[in-house]
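Report on the structure given below.
Of the protein chains in this complex, all but one are displayed in their positions.
Labels run A and B following the written order; every chain starts at residue 1.
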Amino acid sequence: MPFEMIVGAWVATGLTLLIFSFLYKDNPLFKLAEHLYVGVSVGYVSVKTYDTVIVHLVVKPIVENGEIALLIPVAIGMLMLTRYVPKAAWMSRYAFAFIVGMGAGLAIPRTVSSFILKQVEDTIRPLLSMTGSDGVTFSMNLLNPASHLNAIIILIGVSSVLFYFFFSIEHSGVGKAVARTGILFLMISFGAGFGYTVMARMSLLIGRLTDLIEFSDTSYGRPTVWLSLLTVGALFLLARRGREQPPDIH
Amino acid sequence: MWMAGMTFSEKMLKIDRRIIFLMIGLCTLLPLLYPVGLPIKTSSEVRGVYDHIESLPEGSVFLLSIDFDPASKPELYPQAIALLRHAFKKNLRVITMTLWVSGTGMADQLVTQVAKEMGKENGTDYTFLGWSPGGQAVIINMGQDLYSAYPSDYRGKPTKELPILEGVRSLKDVGYMVSLGAGRPGVEEWYVFGKDKYKFEMGGGCTGVMAPGLYPLLRSGQINGLIGGLRGAAEYENLIGKKGKAVAGMDAQSATHLAIIALVIMCNLFYFSLRQQRG
Partner (left out) sequence: MIFLRRQLPLLITLVTGLLFAAQYYVPHPASEQMLTSATKWLQIVGGFALILGVTSLFHQHAVKIRRQEAGWGYSLVLYVGMLGTIAVGLWTNGKESVEGTMTAFGWIYNYMMVPLQGTMFAILAFFIASAAYRSFRAKSREAAVLLVAAVIVMMGRVPLGEYLIPLSGDVSSWILNVLNSSVRRAILIGVSLGAVALSFKIIFGVERSYLGGGKE
C-alpha cells in the first residue's frame, strides 16, 4: 500500500470521526473540521475556476487562436468585481443586467415549452386515446401507470392541486371539495417525498460507513479502530471538563 | 430531559436523541458487516434506461453528465459506475463531463477507473471533457457547438483532434444522454435547455430527495427512464450482472427503513396513549 494512501486513510478517517463527534455534542473538534471543510472546498473551487475560466476559456483562446472578442465578456466580468469598491459599485449593475437579462430571456420560451405546454399536453393526451375509431376503450389496470383509469386519477390530481393553490377566489362549496381533494393528493405526495428523503439520507450514511469499514483494514493500519477510541476518549475528557466547571446560575 | 413524575409515555417521547442516533448507527453498521442479500425487484423506471442502452448499436454516441459533488457520492457514484460499465460493454462512444465544479476530481477518477477496468482508451473510446462554468449556458453552448463549450478535454488536448468526437458537432449528434443530477443544474436543466431544442433521447439518474419531483418528466416521456437513489443503482447493478456497492448497501437500507418505521409507529402509540391519559 503506497505511503500517501495510508496517510490519506488516517486523515480521512480522522476528519470523518471529528464530524461524527457532533452527534454527541457540539464541540471544538467538530468546529475545527467544519471550518477546514469550508476552507478546503473554497480553495478547490478557486483553483478550478482559475484553471478553467481564466486559463482554458480566456487566455488560451485569445493567445493561441486570436479570439480577441472574448475580451468583452472579460470586461463585463471585471465590472462585476467593482461591487467591492463602494464608489464604483454601480458599475457592477451592467454585468448583472447582462447575466440576469440573458438568463431570463433564455429561460422563458424553454420553460413554457418544457414544463407548461408539454406537461399539460401529457395530462390530456391519454384521455384522447380512449375514444378511437373502434369506439370507447377503457383500460383499468391500476399497476400500469399509462392505463386510462390512472390517466383520470392523474387529471383529478393535477386539477385539484392547481385549484388548491389558486388563492384568488374563496374555496367554498364545490370549490372546498376540490381543494380538500387537492390537499389529500398533496399529503400523499409529501409522504412519498418524506419516504424517499429518508432513503436518501440513510444511503449517505451507508456510504460513509462503507468507507470507514474499508479503512479499518490492516493494510491501512486500522485507522478506524484507533481513531474511534481516540475520539471517544477526547469526548469523554471534554464531558468531564464540562461537568467539573460549575454551571452558570442566574 | 426526563423529570420526576413523568409517565412512561412522556418519558419515551422525551428520550435522549443520542439513543436514537446509536440505534440508527447500529442498524446501518451491522448489516454492512454481516450482509444477508435479499432479492431486489427491478422497477420499470430503471428498466427504461437499461433497455434503451441495450438497444443502442455499437459506436453510438453516449453522453454521461456527472452532475453531482462528493455530498451525493454514496447514491450517484454507484449509478455512474454501473452505467459506464454497461456503455463500455456495449462498445459505445462514451463522452463524459460535469456541470458541478466540486465534483470534477471525483468524476475524473470514476471515469478513469471504470475505463481502465474495461480496457478502454482515453481519446479513442471515451473522453472526459471536465467542467465548464455556467450550468445551463454550457448545455446551450454544447447544443450549438460542442467545441465552443469545450475547446479542450480535461487533459488539455484540443477536442477537435480527438478521434472519439469525430462527427460529433453538437448535442444533436448525441445518440443517448443520461444526466446523474443531485440538484441544479441537473436532469431538469438538461431537458429544458438541451433536449427541448436539440432533440436527443434522454434518461435521468438522481438522488432519493429529487426522485419524486422528476416523475412528471418520466410519465410524459420527456425522460425515458429514471434511476432513483441507491436503490436504483442496486437495480441497475443487478441488470448488468455486476454487483457493487449499491447492492451491498441494500441490507443496511432495509434495516434502517424498518427502524424508522418502528420509531414512527412507536412515537404515535406513545402520543395517542398520552392523549388518552390526559383525557
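Rule of thumb we're sticking to: contacts are C-beta pairs under 8 Å (C-beta built on N, C-alpha and C of every residue); 3 or more make two chains touch, one makes a residue touch a chain.
The structure displayed is predicted, hence computed values, not measured ones.
Touching the missing chain, out of A:Met1, A:Met78, A:Ala177 or A:Leu237, is residue A:Met78.
Residue A:Ser46 is the one among A:Ser46, A:Asn65 or A:Ser219 that touches the chain not shown. Mapped onto subunit A, the footprint of the missing chain covers residues 4, 7-9, 11-13, 15-16, 19-20, 22-23, 31-55, 57-58, 69-70, 72-74, 76-78, 80-84, 89-112, 115-116, 119-120, 123, 142-143, 145, 150, 153-159, 161-162, 165, 183-199, 201-202, 204-205, 207-208, 211. Within the entire complex, the positions of subunit B that touch the omitted partner chain are 13, 15, 17, 20-21, 23-25, 28, 38-41, 43-44, 69-74, 101-102, 104-106, 108-109, 112, 116, 132-135, 137-138, 140-141, 144-145, 148-149, 197, 212-213, 215-216, 218-219, 231, 250-251, 253-261, 263-268, 271.
Throughout what follows, only the chains that are shown with their structure count from here on.
Subunit A and subunit B, compared by their mean Cα positions, are separated by 12 Å. On the subunit A side of its complex with subunit B, the touching residues are 23-24, 41, 44-45, 48-49, 52-53, 56-57, 60-61, 103, 106-107, 110-111, 113-115, 118-119, 121-122, 145, 154, 189, 192-193, 196-210, 213. Here subunit B touches subunit A in the complex through residues 18, 21, 24, 28-29, 32-33, 71-75, 77, 101-102, 104-105, 130-133, 136, 140, 151-152, 156, 191-193, 196-197, 207-209, 211-213, 216, 219-222, 228-231, 245, 248-249, 252-253, 256-257, 260, going by the rule given at the top.
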